[in-house]
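See below for the structure under consideration.
What you see is the complex with one protein chain gone and the rest in place.
Up next, subunit A:
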Amino acid sequence: MRLSKGGLIERAKPLTFTFDGHRYQGYAGDTLASALLANGQRVMGRSFKYHRPRGPLTAGPEEPNALVTLGHGPTQEPNLRATTLELFDGLAARSQNRWPSLDFDLLAANDLLAPFLGAGFYYKTFMWPRAFWEKLYEPAIRRAAGLGALSGQANETRYEKAFAHCDLLIIGAGPAGLMAALEAGRAGADVILADEDALMGGRLNSETLSIDDTPAHAWAAHTVAELASMPNVRLMPRTTITGAYDHGTYSAVERVSMHLAAPNDAPREAFWRINAERAILATGALERPIAFANNDRPGIMLASALRSYVNRYAVVPGRAVAIFGNNDDAHRTAADLLDKGVHIAALIDSRPDATCTLPVRFIPGAQVAHATGRKSLEAITIATQSGTDRLQCDVLAVSGGWNPTLHLTSHMGARPRWDAKTAAFLPAPDAIPGLIPAGAVTGRFSTHAALEAGLTAARDALSVLGLKHAQTDLPTAEDAPYAITPLWAVPASGMGKGRAWLDFANDVTVKDVKLASSEGYKSVEHMKRYTTQGMAPDQGKNSNIGALAILADATGRSIPETGTTTYRAPYAPTTLAAMGAGGQGKGFAPERLTTSHAATLKAGAPTVEAGLWHRPSYFPRPGETHWRQSCDREVAMVRSHVGITDVSTLGKIDIKGRDTGAFLDFVYTNMFSTLKPGRVRYGLMLREDGHVLDDGTTACLAPGHYVMTTTTAAAGPVMRHLEFVAQALRPDLDVALTSVTEQWAQFAIAGPRSTDLLNTLLDDAVTDEGFPFMACGPVAIKGTPARLFRISFSGERAYELAVPARYGAALFDLLKARAEAMQGGAYGMEALNVLRIEKGLLTHAELHGRTTAFDLGMQGMMSKKKDFIGKTASERPGLMAPDRERLIGLRPTGAVKQLLAGAHLFDRDAEATRMNDQGYITSACFSPTLGHAIALGFLVRGPDRIGEEIRMVDHLRGVETTCEVVAPQFFDPDGGRARD
C-alpha cells in the first residue's frame, strides 16, 4: 500500500498501466515493481525451473525474480526487470514463464518433482537413448523451463551506437560519484557522470540520511542541478557502464526512450563506447540475502530494497514486517519503518552480542530458519538457542551484508581480494589502468567515507590531468562503522523441510551447491556450470558470494581459496539490438554504386554484389523470362556485334615516380621496366609465399607514369600490398601510389564493331595502326579528356574507355544507345563471366590464394632475369611439382550435360570419396558460343591429361556426370579475334 505522504514520486502525475491485462495506477517516479507493490500485487514472476511464485527481492538492477515482458510481435522485449522499469502512462507489462496465468501456473507441478530435478539432473536423467536428447528431451525441457521469449520477428525499432570522449568518467552517481563530479566539474575537467538510475543519487534517494544537515536526497538533487549547469559536465542518467576495456575505453548502454509512452524517432537504447583519460568507479555495493528454507516467498526482500520502497516510493509492501540481519543495516531498516508508523513484528539479529535501543521486539543471536506461505509470506520460524518460535508476518526484510559492485575491475583479468573485516570481496589494486575505485565499492560503507573518497579520487584524477583542485568542501554526513558477522545460510539442522535458495533466477539451492561439491565439482567454475548458479539474467549478482561461501564450507576451504568466478562484460544484461545498432538493413555494409547504377536499374537489370559494389547481373529485354536467355543473347551480341559494360569497379592505381619501372619489376613476376609509353602489359603478382596474389594489366601513360588495373576483389589488398612494398621493402625507390579507382568511370566496349562504335564518339578516330591491341593513350570526346586502353577480357576486339566520374552516367547512356543502334547493347556480369570462361581468362575463382603461377600454366611469366616478390618462395619443393592440381578446361561427355562450380573430380572408375579426390571445378557456365556447358578447374597433373574422360561429382547438389579434360581456352585459343 502507498503511504499518504513522503517519497520522491510525483503525486501530481498519476499514471495508468496494466500488468497481465489488469489496470492499475501509479505515479511518475515509480518503477513497475513499486507501483505493483503499492497496488498489493506482490507476485510478479514464476521461477525458471520450478515455477515457484516470486515477488521482487530487490529494488534495483540486480533483480532476479520480477522479470516481465513488454510489447508484442517484433518489438516484444523479455526479461525486463520490473524494479528498474520506469512507469509511464499506458505501460503494458506481462508476466513470464507461466501457463495459463501467473496466479495459476500448471507447470508449478515441477515444484513437486524437485527431489528429481536437482543440479545436474539433465545430465543424469536424459542420457539414453542418445538420439532423444536433441529431438525430445531438450525441446521439452526448454518449454517447461525458461524465462521470457523473443517473437522471432525482425525488430525495426531504432537503436543507436555512439562514441563519447572525456577527461574523467565517473561511474555511479551515489554520494561518492556526485562528490567526485562536483570537484572535477568545478575544476573544469571534461566530465561524464553515468548512472544506471533515472534519478541520480544512488542510495541517497533510498535512505533517511542527512548531508550538511539537509535531507540526503535533497543534497543529491541540488548537486545534480549544479552539475547540469556546468557546460563541461555531461550527465548520463539511465546509463549502465557494462564493460572496461583497454586504453580507458568503457562500454555503456543507455535506456534512451524506454521510459516514454511516445518515443517518436528517439532510439530505444544507445550503445556507447566512452573513452576516458581517467575514471572513477563509484558503483557502491549490493546487499546480499541469507539462505534459509523457503526464503524465496513473495514478501521476503532485501532490507535495502524495503527501505527503497518505503523511503523513495512511499510504498509499504505489507502490514506486519519482520527484519532479519547479521549487521547494523537491519536496525536502520527498523528505524525507518518505525518512523513511517509501520508495525514491526520483530527484529532478528544473528549476532548474539548485538544490542538495540529501538522500541521493537528484538531477538539477538537468532536466525530465521523457515518461511511459510506460497504466493505470499504468512509466517516465519525463528530459531534461537532455546528452540523455535513462529511469528506471523507478511514482509521479511533480510540483510546478509554488502557486496561491493566491483565487477568492472575484473574485466581485464584482475581477481578481487577477500577482506575478512567486511566479509566481502574488494577490488584488486590497479585492476584497470586509470580507474580509481571510491566509496562503498572499496568496502567503506558510511556516507562520510563515500563523500570523502569521491573527493579524494577526483583530486587524484585532476592531478593526473594537470588541473587545479577546486577546493570543494567536504560536507558532513554520518560515519557509522560497519559491523558484520558473516552468515551465508542458516544451518540445515535448524531449517526443517524446504529448500534454501541461493540463485533465485535459476532456482539453485544450498543443497544443489553441496551436491555439486560431493559429486566432485569442487572448483567454483565447475560448480557454477554444474548447478547453473549465476548464469541467469541477474548474472549471479545476488548469489555468487553466498554460493561460493557455501562451496568453501562444503569443500573445507576458505573463501579466498575458493575464489570468485570470472566477472566478464557486460556487467548488466544488454540487448543484442543495442550492441548491433545500425547494422540492420542498409546499415549492414556500405553500398558502392557505379555512375551507371541509376541507368542500370532503369534498364530493369537485377544487381549482384561484388565486394561492396553493386553490379548489373544482366539486362533483360522484352520477352526474356529467364536470366539465361538474357545472358546468352548478351554473349552472342558481344561475339558478333558490340557490347558495353561498366568496369569502373576494377581497381585503378596511379603510380608515378622516377623509380616506377624498378618498382613494378619488383612486384610483378614479369618485366615492366621495358614497357613503352602508350603500351599495356598483362601482369601477375605473387605474395611473399609464392602464391598468386592478383593479376591485371598495367598501362604506361608516360615515362614514369603508369596506371595499374587490379581485379575488383583485390583492389584494396593490392593497394595495401603496394604501399607495404613501397614503405617497408623498397623505401629506396621514389614512387607515389594513388588510388584513382573512383576518379574514373570506365567502360568496356567489346565486339567486332567496337572500333566502329568508338569512332562515332571520339574527337579523333582511332585506327588499328595507331591504336593496336594493348595500346593506350589519351583521347577526347567532344573536348572532354578521356583515356583509352585497347585490352580485352572477352577475347573480342575491345577497348576500355575512362572518363572523369562526373561524366560516367552520361557516357554510359551514350555508349548504350550507340551500341543498341549497332545490334548490340549493355551486358552484365553473367555474360562477362561466360565470355571470360570461354577464353580461359582468370578471376579470383581461380586466383583463390592457394594457386601458384605453375598451377595456372603461367610459369612462363616468371622472369628469370630479375628478382621479384614471391620468386624464391615459389621455387620451394612441391610448388612446381607435376602432380599438383593444375588448371584445365572441362566439357561434359555423359548423359548429364551440366557442370557445376564447386563439384569435385575423380578418375572415371574411382569411387567418389575424399581419398580419391583429383581436383575441383572453380568456374562453370553454359557457353552459347559452343552450345554446351564448359568449366575451368584444377586437376592433378591436369595439362598432362588432356583428352582423358573423368568423373565429376557434386555431393552437395547431387549431380554427377562424366567429362573430358580439355585445354582451358575453349574459344579462339590463339587470340586472333582480340588482336587482329
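FYI, a residue touches a chain if its C-beta (ideal position, glycine included) is under 8 Å from a C-beta of that chain, and two chains touch if they have at least 3 such contacts; residues count from 1.
The definition used in the following text is that contacts and distances are computed from a predicted model.
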Exercise. What is the missing chain called in its UniProt entry, if the choices are "Nucleoside ABC transporter membrane protein", "Sarcosine oxidase subunit gamma", "NADH-quinone oxidoreductase subunit K" or "Ligase-associated DNA damage response endonuclease PdeM"?
Worked result: "Sarcosine oxidase subunit gamma"
Seminar exercise, completed: Out of A:9, A:117, A:204 or A:236, only one touches the absent chain, namely A:236
For this session: From the listed residues A:14, A:40 or A:785, report the one that touches the chain absent from this view.
Result: A:785
Exercise. Which of these, A:6, A:71, A:657 or A:678, touches the one chain of the complex that we don't see?
Worked result: A:657
Problem set entry | Option touching the unshown chain, where A:594, A:607 or A:918 are the choices | A:594
Problem set entry | Touching residue (missing chain; options A:508, A:650 or A:805) | A:805
For this session: Name, in rising order, the residues on subunit A that touch the hidden chain in the full complex.
Result: 158, 160-165, 190, 234, 236, 254, 256-257, 260, 263-267, 270, 273, 275, 582, 586-587, 589-595, 612-613, 654, 656-658, 702, 704-705, 727, 734, 736-744, 778, 781-785, 803-811, 814
